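Before anything else, here's the structure in question.
Partial complex: the chains shown occupy the same locations as in the complete assembly.
Order of writing sets the labels: A, B and C. Residues in every chain begin at 1.
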Amino acid sequence: MCLAVPVQIIEVLPGDEAIAEIAGVKKTISTALIEDVQVGDYVILHVGYALQKIDPEEAQKTIQLFNSQVSA
Amino acid sequence: MQEKKKHYVRPLNIKNGKIEMNYGAGGKASAQLISELFAKYFNNEYLMQGDDGAYLPAAEGHIVMATDSHVVSPIFFSGGDIGSLSVHGTVNDVSVCGAKPLYLSAGFILEEGFPLADLEKIVKSMAEEAKKAGVYIVTGDTKVVEKGKGDGIYINTTGVGVVPKGIHLSGANCKPGDVIAVSGDIGDHGIAIMSQRANLGFETEIQSDSASLNSMTEALVKEIPSLRCMRDPTRGGLGTTLNELATQSKVGMKIEEAKIPVKEQVTAACEFLGLDPLFVANEGKLIAICGPEDAEKMLEIMRANPLGKNAQIIGTCVEDENCFVQMETPFGGTRMVDWLSGEQLPRIC
Amino acid sequence: MKYISEYRDSAIAKEITKKIAEEVRPERTYRLMEFCGGHTHVLSRYGLENILPKNVEMIHGPGCPVCVMPIGRIDSAIELAVKHHVILCTYADTMRVPASGGISMMKAKAQGADIRMVYSVSDAYKIAKENPDKEVVFFAIGFETTTPPTAVVLKQAKAENIKNFSVFCNHVLTPAAMKHILNNPNGVKIDGIVGPAHVSTIIGSDPYKELAEKYKKSVVVAGFEPLDMLQAILMLIRQINDGRAEVENEFIRAVKPEGNVKAINLMKEVFDIRDSFEWRGLSSVPYSALKLSEDYAFFDAEKRFDLPYRRVPDNKACECGAILRGEKHPSDCRAFGTVCTPETPIGSCMVSSEGACAAYYTYGRRTKK
């Protein structure tokens, strides 16, 4: 039920829709729940709807956090 | 297959015609369908005998017999169609038993209204794949059911093959220590089918892997003295097939997740759909198990075959009275790989 | 796969696992509840539980919308299809949940009821438009993740004046359920909470502050990838070791404190909060679910088909309730793996892949601690 997946917007369509992609898999999704969608944005996709954008900078911070913990 | 009095009958309107009930009634329309479509494409001396069964040269050694009905939806999909699938599916079941597939039967259940043009495409594709695999479609049957009692076309194929002397493979042969190989990327067929279901509405370039594996199985049978068994991980996928073999041989299995070849697109589609590639169907992949002494050679033979380029050793058989299949994750954790439970998506083969 | 592969890196996983092992204090136990079924699934799917130190105990929470739906609600949904002859559209997960009288949606479908699995609420809406002469009902379940999509479609149905579409609303609310569990003085004892990933993309991390402040629980909102999970566990252990009870956010890439304001407003417009709603295992929980607001009452299947809620007791053998409250473990149930399996489930927790029993049965039987 809580299945969701990060996808990239590759085309913005009229009517709050967009084409999203992950690793070559494409799907038309609804962007009615988020604002100001741009091609290139990553969003969390759930039951056909983008729930939220992914913030690339914050993502980077988490990765840095992971790496910072690596023992020398 | 019966010829009918030629000059009395207008040829089938293959371009625009549709299957009507009388094509399955056993009378003139049935005979016409046979001669203008099935016999035309399947054309071989055995089928042309036209009797109720095909009279076939003796087979030396043991014979193997396998059957599958095919109900896949959609009937045309990326990488194949229900016709090619119906040849591959049964050729592979015969082949994984260590046999050289020789003959196929073809039983069609057609729904009233099915386009003859689609039927021709399917029959053509069966004929081509049979030829590629070196098998003959020697006998057939056609039934027509009323609109609403079928889904266009269902095809049963049953295959007969002959086993070289001294060979007797079985899923019951595995022993602790035996090595498990898979011939390539898993999950392609299932994902290709699902991507073409209108209600799932996603797009991929993944093609079904549907293919006849008999060239690979013949080489393995010939070259691997310690070959225990082979199986094609179709419905239920790799995970279920391994469980079948483990249960049959009364062993456990330990596999490594990192070794299992999966295309990134397949993984991605599985993320979309909440599926595990381990349980997604394949129609052109082989699991083969042999003694540890032949492991490298087995992999070599698989990889030498164009259908086995991505073959991998994925694990070994172990002692386990519960016959569990366990998988080591890349994180060092271990989890069970159980039989497929419920269904992933229906009608994938 | 960007934003997936990086969070499945096994080398880093091993490092975080090592850190966890280093930082846990051997003299105590860490009882951590992952609220969400998604986290339960990740733990099992990646075999994470058996790489955690023995004294870190994961307690599975009630965050599986399929699991918490009581039998009476499933009965009503089936009644819509069987008695009212509607086309009932549902997310696939609910199909096998046992209802009264040995039936399930799957069995009702096999017997001829027109029940269709959909990927999205918009598919149900499409079916309604394609079948103008049939009533089409969407069986809406889920937490604040599936709720906004339901709201989007209801708005559309209203704008397009589609008469044959309605929603049987069973959307439930995460914070209410969390508090309900913590309110029970005899309930499960927990030290920290792994906060939901996708629910939080909508509601934000702020709603959990009450858990930290009032209930003094450490909270870390975490993503659904294995590294997210491990990192959150590490962060919780650190909070607990430090004696802190704060809301931290491991899933900063998608969760903001305030959540998705557009989605929240939409939910407010389309739904009202129910005074009370029955949850499997938790019995009646006040203000824990949604119904259609006055403006959308026309689309309310409960009203359109006059569906009174009938409470139905769970199967006596089934421990789903206690498991959903975190008080029992699947292996405490005598039915587990014998009469109750994913093929022949007795309770809902054996049905959903996010249910604790199903996850434990499918991935874990061999490796339970």
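Note that in this section a residue touches a chain if its C-beta (ideal position, glycine included) is under 8 Å from a C-beta of that chain, and two chains touch if they have at least 3 such contacts.
What you are looking at is a predicted structure, and each value in this text was computed from that prediction instead of being measured.
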item	value
Chain composition of the complete assembly in this structure file	A x2, B x2, C x2
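Rule of thumb we're sticking to: only the chains that are shown with their structure count from here on.
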item	value
Relative to chain A, chain with the most remote C-alpha centre	B
Identity of the most central chain, Cα criterion	C
A-B or B-C - the one linked by more C-beta pairs in contact	B-C
Rounded Å distance between chain A and chain C, as computed from the means of their C-alpha atoms	22
Interchain centroid distance [CA atoms averaged], chain B/chain C, Å	38
For chain A paired with chain B, centre-to-centre distance based on mean C-alpha positions, whole Å	37
In chain A, residues with contacts to at least two other chains	3, 5, 22-23
Multi-chain contact residues (two or more partners), chain B	201, 264, 267-268, 271, 274
Complex interface listing, chain A residues touching chain B	3, 5, 22-28, 45
Contact set on chain C toward chain B in their complex	1, 4, 8, 10, 13-14, 17, 44-51, 96, 118-119, 123, 226, 341-343, 353, 361-367
In the complex, chain B residues that touch chain C	199-201, 258, 264, 267-268, 271, 274, 276, 322, 324, 326-336, 338, 341-342
